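All protein chains but one are shown in place.
Note that the chains take the letters A, B and C in the order they are written out, and that residue 1 is the start of every chain.
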Amino acid sequence: MSQELPHEFLSSLRTSRIEALSDGIFAIAMTLLILQIEVPDLHGSQGEELRLLLKLWPKFLSYGVGFTVLGVYWMGQHIQFHLIRKADQPLLWLTMFFLMLIAAIPFSAKLIGGYVHFQPIVVFYGCHLIAIGLVHCAIWRYASTNRRLVEVHLSPEIIRLQTLLAIIPPGIYLAAIALSFLSTLASVIIYAIVPAVYIVVPHFFFRHRRQRT
Amino acid sequence: MSQELPHEFLSSLRTSRIEALSDGIFAIAMTLLILQIEVPDLHGSQGEELRLLLKLWPKFLSYGVGFTVLGVYWMGQHIQFHLIRKADQPLLWLTMFFLMLIAAIPFSAKLIGGYVHFQPIVVFYGCHLIAIGLVHCAIWRYASTNRRLVEVHLSPEIIRLQTLLAIIPPGIYLAAIALSFLSTLASVIIYAIVPAVYIVVPHFFFRHRRQRT
Amino acid sequence: MSQELPHEFLSSLRTSRIEALSDGIFAIAMTLLILQIEVPDLHGSQGEELRLLLKLWPKFLSYGVGFTVLGVYWMGQHIQFHLIRKADQPLLWLTMFFLMLIAAIPFSAKLIGGYVHFQPIVVFYGCHLIAIGLVHCAIWRYASTNRRLVEVHLSPEIIRLQTLLAIIPPGIYLAAIALSFLSTLASVIIYAIVPAVYIVVPHFFFRHRRQRT
Partner (left out) sequence: MSQELPHEFLSSLRTSRIEALSDGIFAIAMTLLILQIEVPDLHGSQGEELRLLLKLWPKFLSYGVGFTVLGVYWMGQHIQFHLIRKADQPLLWLTMFFLMLIAAIPFSAKLIGGYVHFQPIVVFYGCHLIAIGLVHCAIWRYASTNRRLVEVHLSPEIIRLQTLLAIIPPGIYLAAIALSFLSTLASVIIYAIVPAVYIVVPHFFFRHRRQRT
């Protein structure tokens, strides 16, 4: 077995190993999010401590949004890699690029947590989310085109559905960026709601479809 | 196998995957706790270094309490997921919310480590612990009601016992918050003791019960 | 299977789960060590950048020592848990306390990296290492006394050898603390050498023994 060339070994190994690395990176990024919330100086606060803490609400909101976004893409990646059977070089490098964007979420979360009312920052955050969504979609497109890396008999319906689920969020984020010119807070709320919808909708969608069949 | 819809796959996969993600988040949160203890400036301390270090005791105490709380809930979650057989969307999202609160413990630990004598901060910390306890309890209630996600034959006794074990700590934390108006240190000591009791008591309880049967 | 009481489940599960949690905590503590080395301000350094970096040598030394100490105890814990067959409450809590001390190494490493010439700090670091060594030893004593948690037929020779290997380092660290009154650097060098010896010596010891048998 060790006689196979390292390259062949890589092809077979990658899907499970890259998933383990991804799990680690997702868990760490989720936990590092909290480091962005700095403890304020409360000396001389004269009983106003809780009010000073509540003034941190943009940071708490940013923590919640960041955590949810990471949770949803962690889930999305697992679904993708459940359907992907083989791996090759381009898939590996797309995934590395995907993880590079994921691991950068704590930076963007800190940025928007500190400057939630700065419209250009809200745009920057939206672009980060769009980039993640597009790479997520690109991975699926690459793997599923001509059933390159997925099972040969995978139904075209599932392939189309997965593409749809991957491309919708970037579209909504684009709309949220446009909205930021009116209200930055509205944009941030959309950033927060999309991940939730992204998971809840397919849930009802599948339940509905199954009742029809 | 790959023909099953992604949604069905998720239901079967989730309990093991969410446990792996949880293990990562717990381990990282436990280790990040230490970052809250900043090294003091000792230049010009003229042989008083150890005394200056000992003045950090509220931070060391907060480290110990935070670590123990995380250890106990890590254990508690493993017991829950040992008894939970299936997963569905609401369970997944309750667990994500649970992990979001767990990953925030380093923030609260830093807060109370710096302001152990500030009564509102002690209240804030207690509320964080109560929130964790309530979500922990909600997960079990959701999974066990009508044996929704647990085994069909799971004895009502275990279901009741698990609920009890999950609901007692928030109750005690509530009492500790009340106590903080008299002594903040007493409250913090209760925060520290409850996790220990939470584990030791069922130990004797089970041993006692087994001798009777 | 789910009918067994949670408590019984815990006994069987713990050794593998606690090992997974330990692996995570060791890996994170090792990596967090690097955060103690702060990048110096090099603006206006006029070509003296490398010299300024080399002046960070106590921090690099502290990084190396911390990493080696963690590496050795990671190894030591794996040997212990290879020999330990069962788990019970006290073992679990001893291990949690052990991990609490392990996760605190980045703090002590930062402390000694900044104040390597402050004798009380060298004493503090030594005490931390002694505490880790003693808890490591206590875990083994607890598990092996009357073969409480190890296999029934485990040879007394291995039990004694493991105890010896666990108790020697704290003894040497105690000597290093005494030496710190003469030279703090000498103490730190001993802190660095002991872990290496701790691994190399049994290597030759076992090789020697095997040739005799």
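Here, contacts are C-beta pairs under 8 Å (C-beta built on N, C-alpha and C of every residue); 3 or more make two chains touch, one makes a residue touch a chain.
Predicted, not measured: the structure shown is a model, and the values here were computed from it.
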Given the contact rule set out at the top, which of the displayed chains would the hidden chain touch in the full complex?
A, C
Determine which one of A:P40, A:P120 or A:G171 touches the chain that has been left out.
A:P120
Checked against the full complex, the residue among C:V135, C:V150 or C:V188 that touches the missing chain is C:V150
Over the whole complex, note the residues of chain A touching the chain we left out.
2-3, 5-10, 13, 17, 20-21, 24-25, 28-29, 32, 35, 89, 92-93, 96, 99-100, 103-104, 106-107, 110-111, 114-115, 118, 120-121, 123-124
Considering the whole complex, not just the chains shown, which residues of chain C touch the missing one?
23-24, 26-28, 30-35, 37, 39, 42, 45, 47, 49-50, 53, 63-64, 67-68, 71, 74-75, 78-79, 82-83, 85, 150-151, 153-155, 158, 161-162, 199-200, 202-203, 206, 210
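As a working rule, only the chains that are shown with their structure count from here on.
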Would you pick out the chains that touch chain B and also touch chain C?
none
Which chain has its C-alpha centroid farthest away from the centroid of chain C?
A
Copies chain A, chain B: same or different interface, half of numbers shared as the threshold?
different
Whole-Å gap separating chain A and chain B, where each centre is the average of the chain's CA atoms:
26
Centroid of chain A to centroid of chain C, CA atoms only: how many Å?
37
Can you tell me which residues of chain B touch two or more of the remaining chains?
24, 28, 32, 35
